[in-house]
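The complex appears here minus one protein chain, its other protein chains still in place.
Labels for the chains are A and B, by order of writing; each one numbers its residues from 1.
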Amino acid sequence: MDSGDSKRLLELLTARRAELIAQWEQAVGASLHGRLSTVELGRELSELYDAVVDALATGGFAGRSSEYAVVRSLLVELSRNRARQGFTPTETAVSVFALKEVLESLLGGSVEDIHVYLQFSRLLDDLGLFTVEEYARTREEIISAQSQQLLELSTPVVKLWDGVVGVPLVGTLDSARTQVVMEKLLQALLDSNSAHAIIDITGVPAVDTQVAQHLLKTVVAARMMGAECVISGIRPQIAQTIVGLGIEFGDIPTKATLADALRHALVEIDKASATRAAGLL
Amino acid sequence: MRNYPADEASREEVAIQASGDVVKARQTVRLLAQQAGLSLVNQTKLVTAASELGRNTLIYGGGGTAQAAIVRDVARVGVWVRFADTGPGIPDTELALTDGWTSGSGMGLGLSGARRLVDEFELDSTPGVGTTVTVLKWAR
């Protein structure tokens, strides 16, 4: 871009800095309905203003060029803060777009002025879009961190007896969740030296072939480590769907309640220790 | 598979000519998986897939190369691994990816099993020219 184009704009932006920043701040502040302190907003916008002026002087109107690195990093900070504070994408982008309105009032009638204004406006559009992109990215990061936390929180593994651990499953069981459940259960078997596990599905709303497949995988993995699993908490409706869908649990013991499953596990432990006692004689 | 930008500094190449090279390829992939921050389970899955594919390259492809690198997408990091040989190739790649299919003495779980262990999988084979298998696993 020819720097001659931006020269007049630069002069204007430099000469009327204080006035323009005040107007910009006002326009942005109005759209945010006072949810951000004026001091904070003022600091943010003047920093951004100066960075844009510097970038214009060296890099012209090419918003994605390296001269705009400082502007972009300020925008990244701005959109991240807005996303975390719960502002909408519009409220975030307005911080950039409002500068257009402010400049509009300064616009003279000459063809050159309009030309420069249009170029500057295009630059601001570009920076505005960049802000929205950054905003969306931050939101995505927040969402994925939260869903990860939710996964971890919703799968406690508890020790029920010496040598027996239990996992009460609550909610739907998809493949991401299965991996977390499996990992926690298998690690618990190892850490507590337990050869028996009970997976209680009372809190699982529905069992379809997919869910059954995930349960089976968990049981097979536990078996390969040397532990036996019992599935408990099969409600009557669930038993009906299981039979209706023709789901086979093979030789995996299933019990109606957690209490039945625990009794089953204890009987197995007893059998093992009985043969051990006989072996010692 | 999309072409994700790779960290050139992380790029590694291992020639697969003997069974010791498969071990070397496994170790290389594990190191990258650790650097990329894959969870232990995902590291294990990727390294196991690399082991299956490396063995295929050696036994059925008559040797070749393994390449690996850390790649990036918008908000995630992953490990990319490619095995290439100039062997006889696979006439029917569709069939080769079904469980139990084997041209050798294996259990027929190599290709289809490796595919289940990774997030992205691409098999490219031309009879008489060679076979290339590319896999990718993202850090969660």
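Assorted remarks:
Convention: a residue touches a chain if its C-beta (ideal position, glycine included) is under 8 Å from a C-beta of that chain, and two chains touch if they have at least 3 such contacts.
One rule holds in what follows: contacts and distances are computed from a predicted model.
Missing from the rendering is one chain, named in UniProt as "Anti-sigma factor antagonist" (options: "Hydrogenase formation protein HypD", "YceI family protein", "Copper-binding protein MbnP-like domain-containing protein" or "Anti-sigma factor antagonist").
Of the candidate positions B:M1, B:V23 or B:V129, contact with the unshown chain belongs to B:V23.
When the full complex is taken into account, the listed residue touching the unshown chain is A:M182, out of A:L9, A:M182 or A:A212. Between the chain not shown and the residues B:Q17, B:S51, B:Q67 or B:T93, the one that touches is B:S51. When the missing chain is restored to the complex, the residue among A:L13, A:L124, A:V167 or A:A195 that touches it is A:A195.
Within chain B, the residues in touch with the undisplayed chain are 19-20, 22-23, 26-27, 30, 40-41, 43-45, 47-48, 51-52, 55, 99, 106-107, 109-110, 112-114, 116-117. On the side of chain A, touch with the chain left out of the figure occurs at residues 179, 182-183, 186-187, 189-190, 193-195, 217, 220-227, 272, 275-276, 278-279.
One rule holds in what follows: only the chains that are shown with their structure count from here on.
With centres taken as mean Cα positions, chain B sits 29 Å from chain A. If you check the complex, the residues on chain B that touch chain A are 41, 74-75, 140.
Interface residues of chain A facing chain B in the complex, by the touch rule stated above, are 137, 140-141, 144, 148, 179, 183.
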